[in-house]
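Removed: one protein chain of the complex. Kept in place: all other protein chains.
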Amino acid sequence: MAFWIASSPHNHQQSETSALMRLVIYAAIPGIFAQWYFFGWGNLIHILLAVITAIVAEFTVLSLRNKKITTQLFDGSAILTAVLLGISLPALAPWWITIIGSFFAIVVVKQLYGGLGHNPFNPAMAAYVMLLISFPLQMTQWQPPLSLLAMDIQLTDTLAVIFTGYTPQGYSVEQIRTHIDGFTMATPLDTVKTNITLGLTVVESMQAPTIGKHFGVGWEWINAGFLLGGIFLLFKKAIQWTTPFSFLLSLFICSFIGFIISPDSSTSTMFHWFTGATMLGAFFILTDPVSGATSVKGRLIFGALAGLLVYLIRKFGGYPDAIAFAVLLCNMAAPLIDQYTRPRTYGHKLGVKK
Amino acid sequence: MESVIERIQRGNFWQFHGGIHPPEQKFLTCTKPIASAQIPEQLIIPIRQHIGQAGDLIVKVGDKVLKGQELSASDTPMSLPIHAPTSGTITAIKSMAIPHPSGLSETCVILTPDGEDTWKQRHICPDFQLLSKAKILEKIANAGISGMGGAGFPTQVKVSTLAKIDYLIINAAECEPYITADDLLIQEHSPTILDGIKIVDHLLNPKNILIGIEDNKTKAIDALKKATADIDHIQVCVIPTKYPSGGEKQLIQILTGQEVPSGVLPSSLGIVMQNVATCFAIADAVINDTPLIKRVVTVSGQALEKPQNVWALIGTPVGFLTSQCGYNNSKNRHLIMGGPMMGFSLPHDQIPVIKSTNCILAPSEIEIASPFSSTSSKEVECIRCGQCADVCPAQLLPQELQWSAKAKDQPQLSKLNLFDCIECGACAYVCPSQIPLVHYYRVAKAEIRQQKLLDIKAEKAKVRFEARKQRLEREKIARAEKHKKAAEARKARMNAGTTAAKSEKSAVADALARVKAKKAQASINANTTDSSTESTAENAMAKNTAENTAEAVTQVDQIDESKSQVANAIARAKAKKLAQKNQAQIDSLDTLQDNESTSSLTSSQAAPVVIDKKAKIAAAIAKAKAKKRQAEPVSNSANTQADHIQASVIEANNVEATTEILKPEVHAKETAIDEKAHQAKDITSSGKINNSAEASENKQQSKPQPASQNDTLNLDRKAKIAAAVAKAKAKKLAEKSQQGSDATSSTIESNQASELTSQANIAANTVANKKARVAAAIAKAKAKKLAASSDKSSTSE
Partner (left out) sequence: MSTLIAILVVGVIATLFGALLGFASVQFKVIGDPLAEQLDALLPQTQCGQCGYPGCKPYAEAVANGEAINKCAPGGEDTIKKIADLMGVEVQPLDGNHETDNSPKVAFIIEEDCIGCTKCIQACPVDAIIGTTKQMHTIIADECTGCDLCVAPCPVDCIEMIPVATTTQNWQWDLNSIPVTQID
């Protein structure tokens, strides 16, 4: 029998970092399901590959750093990073893209900066950007929705494409991506961007088969899935409402202004919201607390900045989607935002520095 | 804009930032009545139970005290007295563990109750309105009341504020989970609490009195509303339950919308806050003349069979209360004093209840996991989720504070207003990474406080060091100045041509002569190796003597005691050397003895000489002259061997003559040893004069000089005594030499020596003069040595 000493407070809310991470992974399930439904097994395979790589990489680095492996390995942060990366990759990207990306995310972006809580950048997005810049060909080979494909792609076909580059029948990725009519299909954002450079109007672009009735076949549902997951997270108080809110609002306002100014060359606000990785970014990536701003005011600014950047890059930049770049740029700005959005301490007057 | 009161009446309050809703767990105790106080076997009463200084103890071990009797007295406003919670005996006053997070010990009074609970005489005062304000304040101070909500700030300081008070806020919020002590106190004693509020109202005369109470205490709210229904300026404010609304700053913000500026007391805003329990204690003290000796303590937690509120005497060990409530947790124990949010762990259950103890929590493993259990979660890295900042009632940035605290970045910590943290624990409560944030802040705060103290201390040390350096510099300059002046004065005297100047000059001359003599001696030593042993020995002895004396003279210049002692030591060493030579050359025994006697005389003279400067100088002159005389032939003889031998023979003759003169005297002494003893015993002036006369005679005989007379005359009492002792020794030496040459038995010799020693001792004792004693001791030592040496010589003979 022994007495023991602890520092107050003695009771504690039963929440843990790992639980938080698990919750976020669960919340991604609707989006992943939509992705599977519309694009097949590709992303699931990538997610699996990324998770395995991430765990191996995390384990290696933690043992090299003499850290407690059991607690840190399963705190869920590495798995979450891997899941997010797997979701973002093109479904038919070769397997080594995932391995490199996942390894880079965990070892370089996360652990080399000091591990969980010390990384200035969102690991998944940093890895994505690295891959996009290093392997532009593989990273832009987006698979069109299954419904638009000329052939039927099964799990075995996807596996074969990812690991060998060809389906068992001998089709390459390029051939898979080709529409029945003989042209290569891209993502809706890509399509619009290409069409605008070709001198077509947005309305004309909207006729493209990948876009379908609304904002892109499958893409609207994937985004809806992530929105659902995000609302679930908000409901669970796992994430703060501030960043997604300000991000979506900012994107809405920017695209609205753009649309007002030149309706011909600008897509609608809802197109911006429901294509690409907008909802994933809003609820799963920008809300990453480690690389984001901390105060309420700071988060509002952070989200708004991200929205503005996404719009600017989508509209004027060289890349069709912009979430990853916008997130990295905002990550860089986060410490500065924090510095200037410190709340006024109780009993202190604003602006009076000691 | 509506007034604060209007808003309150509409039930519309302000909000403070953040806050949390931990499980309240008040149901465990809030429905049970307060159990009456029981007297434990022993009460441990710390003498300091509040913020401030301890009072002075006015009881001692073994005293019998009555209930309510003062155990310590306070003299300053920040010190409070303590009282005996029941009647009994003080069995010990010792250092015991006190209720403090550190578990450190402080002085406690141990009271063993007699079980009779006899009150001291009390003066009940039914109407406090009849008392003057000063009298009420005195009563509050004498009752030892300090804030009973947690911090323990002396109450009379709070209620004697001179500031104009707009709001008196009675804090009944009790926002911490588990604690229901105030709740129950209001339910059962609302009239007394109201009396207390009225007393404080009378003292402070505030415009409004607001009673802040959380809406989860329905019964207490009813009781308060009923009690205050007919008083206009008292508002019972039912505020929403949220931790930490009971914090002073938070409650002020909720009720008045004002923020207490950092580092300022609420009284500067015209707000004073009192806890309900304190109000109860005030009423008890002023009306019933009952000092603060008991309080309501919530003993709660699921490890207890009967969690309940109890009246506990101050000083009751926690273990007594938990066993009273059926504590049955046999495995890992965790006792918390205070609530689960801000309380602290106790190292054992013999910690006493003090004035600010409102709760003892004995949680089960399910409620609060121990660090040993598998269910407890460990600290992981901060993920910057920002939940801590969202709940912080002081609107701090806990995570940034945490990083700075870990990095020990003290400037950044103070920039982030660490000291505005009220340590409520809300941040650590919500942290998903289980970081003990508050602990980091406490450590950082303690470090900063310590660092500030160290800085102050370093600054003080620096100032003192600089001051000391300056002082030493000043002293050095002053000393140099003094020396310069002394040198100038000496120069002036030498130039004046007075006798003193002459003597000084002669001293210089003497020194020169001495150097010459030494040189000569060196050459002689080299030359005389092949000459006859006798003459060489004689010569060497003579020279030694000369040198010896010269040395002694040199020492005369020295002023302080220690130096004269050194001189004596040197002389003694010389004597030793001589004695050794004596042993080697028995044929020249006579001469040797004489030499020795001379040397001992000189050295023993050195001591008394010290005492009187004039005497010293005179003696120096005398001796210098003697030396000159000795040295001169020596230096002459350095030229030729023959001359030198001649001179030494002459000297030896001189010395022999002295010995011969001494001898008869010694004989006379021998015959009348008893007489001598008498003489020494009552060293009256007459005896001394005799002795000194003898000494001077001796000197005149051996070295006829006019100066030696001066010397003797100038000697004061002490010198005279010393001289006498020295003379006695000289005589003894003569005796010994005689006996040695006669080769009589050594037994007699030693007897005589011891007799002489005792004589010297007696002389020393009678005079009771330190310096004389020193001289005597030296003389004694010499006598012994000589006795030994002559003993040796005789044996070898």
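We call the chains A and B, going by the order they appear; numbering starts again at 1 in every chain.
In this section, a contact is a pair of C-beta atoms (placed from the backbone, for glycine too) under 8 Å apart; a residue touches a chain by one contact, two chains touch by 3 or more.
Quick caveat, the model's predicted, so the values are computed rather than measured.
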Shown chains that the omitted chain touches within the full complex: A, B
Omitted-chain contact residue, chosen from B:460, B:484 or B:519: B:460
Of B:66, B:125 or B:443, the one touching the omitted chain in the full complex: B:443
Contact footprint on chain A, counting only the chain that is left out: 1-7
Sites on chain B contacted by the missing partner chain, in the whole complex: 98, 100-104, 106, 345, 347-349, 439, 442-443, 446-447, 450, 453-454, 457-462, 464-469
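In this section, only the chains that are shown with their structure count from here on.
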Chain A contact footprint on chain B (complex, rising order): 16-17, 20, 22-23, 101, 103, 177, 249, 253, 259-264, 330-336, 338, 340-349, 361, 363, 367-368, 370-372, 377-378, 380-386, 389-390, 393-397, 399-400, 414-415, 417, 420, 423, 425-426, 428-430, 432-434, 436, 438-439, 442
Touching residues on chain A, where the partner in the complex is chain B: 1-13, 15-17, 19-20, 71-72, 75, 77, 115-118, 240, 289-290, 292, 294-296, 299, 338, 342-349, 353-354
